[in-house]
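Scroll down for the structure; my scribbles are underneath it.
Note that one protein chain is taken out, while the other chains of the complex remain in position.
Right after this comes chain A.
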């Protein structure tokens, strides 16, 4: 168990590609941190740098008060779960889990105790004598977890461990991993591109984009107060609607380019006349009485049972797609609907995308 500190970590490949532009992150003991972002954002690279599978170009990585930049992966006191599980196909499950302990010269009976204990926790005792190819995807996933926990490492690293599972199993393993991590209290770094996985599992999230950490915070902080338009659209499903507009005189409302106007809950006199991007989540748009809201021309209605998603565009702005999430059912046969924004609106600078 240990704290993990990254300071000014950068990765520049020999061909000059700048994959990571200086990440600072402090992870408390026992905390579950999720690195999330689109593919190519550098999240896996960052994880592999912590693991010691990639060199660190600049900055320091500190595990439990020890700078590990130049240590071999084996000497960093970490364990990693790979996307394809990376189980040794020629070894039985027992040997897969014992391999790392044997390499460290641990006593036989201690190895046996740890492997059986981990197998008990993960409920894979009946499979200890099987080979990985005789196991299902979920069982392999558990063996990979078992191989990590027998080591009793300071830090767990997960590289998209659930992406090879089917949807149902993924939800189940998500809960199991989170529960196991709580129980063992081991500091964890978890990489995923799935924002639902990120939101549900993380104590804190790091949203990455283009090799930078866009925002670090708890899932609720990121949902309620996204610092950039990237975070705003990445977190939450369906994505937040972004509408261009100009703050009106006095800062009490935003006049959208489409012609409609949205009132601001807190007047922002300081922003009067400024071009902004207004963000409002689909669930924060509600039906309004005729004439009091904006007209949404419907393209598609998706009924999800509990909710209904309305896709369309505002009158006067053909290009910008807008999504509205209504709870309950929606009477079919309408081609437009009046909507109004609730108080939960976000303002971003139109140039930089930063929150204002």
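A few notes on this one:
Basically, contacts are C-beta pairs under 8 Å (C-beta built on N, C-alpha and C of every residue); 3 or more make two chains touch, one makes a residue touch a chain; residues count from 1.
By our rule, contacts and distances are computed from a predicted model.
Of the names listed as "Heme exporter protein D", "sn-glycerol-3-phosphate transport system permease protein UgpA", "Thiazole synthase" or "Probable chemoreceptor glutamine deamidase CheD", the one that matches the UniProt record for the absent chain is "sn-glycerol-3-phosphate transport system permease protein UgpA".
Residue A:133 is the one among A:39, A:70, A:133 or A:327 that touches the chain missing from this view. Touch with the chain that is not drawn comes from one residue among A:22, A:38, A:100 or A:210, which is A:100. Within the set A:6, A:25 or A:78, the residue that contacts the chain not displayed is A:78. Along chain A, the points of touch with the absent chain fall at residues 51-53, 72-74, 78-80, 82-84, 86, 88-90, 99-100, 103-104, 131, 133, 147, 151.
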